[in-house]
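One structure is given here, and the rest of the page talks about it.
Of the protein chains in this complex, all but one are displayed in their positions.
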């Protein structure tokens, strides 16, 4: 699964992109976030407060309780601030 | 009293400006319109249907039943169509 | 800052927008009215009431400044003869908040339609016709009636 990070999530993790294979049982964005938080101190910093995070699956915004299903690309980022 | 006419009112009267001295008893815009209609065939054409006319006294829009008072400049014209 | 202009020269949109953008606002909203060529119209003429026109546009701009938190209001109305595709009117507002800029811009065009002494005459080849006022314009202007107006 390809992961993309943006804004301060990207900065905290230390990269904008990584490929991971989450273990069985990680079936939602929320579970993915909890699992990612365990991968490094930077990940822990980025994923400590899921309420501050938003996500997209295959370039569509989804709520954090969305099932990963057969997602190819998952993006995690702060609430958007364009315009 | 200076009168100004615009758009098709001006064209029907044949001038955009004239100075008149209405007789005693002509105390409102509506009465002025009725009196003006008697002044020439062009005036009659212009002032035949008061419902199609709007007016301003000293450059402020007023309803047709407004008193002329001490008006210096009275304008009569169709409903505005700018913008 | 209020800028009002009634001018037979073509409207210089880029210049007007640049002046609004220079007000230091976060947002600029504009509305531009353009001479439509459909319906057989070949040209348009705008007559107005010199003196009252400018005063009514300044009053309109001041009403917008009083009602919304604006850094700038621009109203430019062309008069005289103009061709299809040319700009008739430009309204622009500058504000820190987008809602203020957009609402004020809508207010300006709705009110200008009923409150400023302009009259349009359409040319269709050799024929001319004074444009009739529309009841929908009265209704649109009424939308903005109320306290503080």
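We just call them A, B and C in the order they show up, numbering each chain from 1.
One rule holds for everything that comes next: a residue touches a chain if its C-beta (ideal position, glycine included) is under 8 Å from a C-beta of that chain, and two chains touch if they have at least 3 such contacts.
Keep in mind it's a predicted model, so treat the numbers as computed, not measured.
Asker: Relative to the complete complex, which of the depicted chains are touched by the chain excluded from display?
Answerer: Taking every chain of the complex into account, the missing one touches A, C.
Asker: Which candidate, C:29, C:52, C:82 or C:133, sits in contact with the chain we can't see?
Answerer: The one listed residue touching the chain not shown is C:29.
Asker: Out of C:3, C:98 or C:123, point to the residue that touches the absent chain in the complete complex.
Answerer: C:98
Asker: Kindly note down the residues of chain A that lie in touch with the hidden chain.
Answerer: 4, 6-8, 10, 56, 59, 61, 75, 77-83
Asker: Which chain C residues would touch the chain omitted from the figure, given the whole complex?
Answerer: Looking at chain C, the ones touching the missing chain are residues 13-14, 17, 21-22, 24-34, 36-38, 85, 87, 96, 98-99, 101-102, 105-106, 109-110, 140.
Please note the rule applied: only the chains that are shown with their structure count from here on.
Asker: On a C-alpha centroid basis, what's the spacing between chain B and chain C, in Å?
Answerer: Chain B and chain C have C-alpha centres separated by 26 Å.
Asker: How many angstrom lie between the CA centroids of chain A and chain C, rounded to a whole number?
Answerer: So the centroids are 49 Å from each other.
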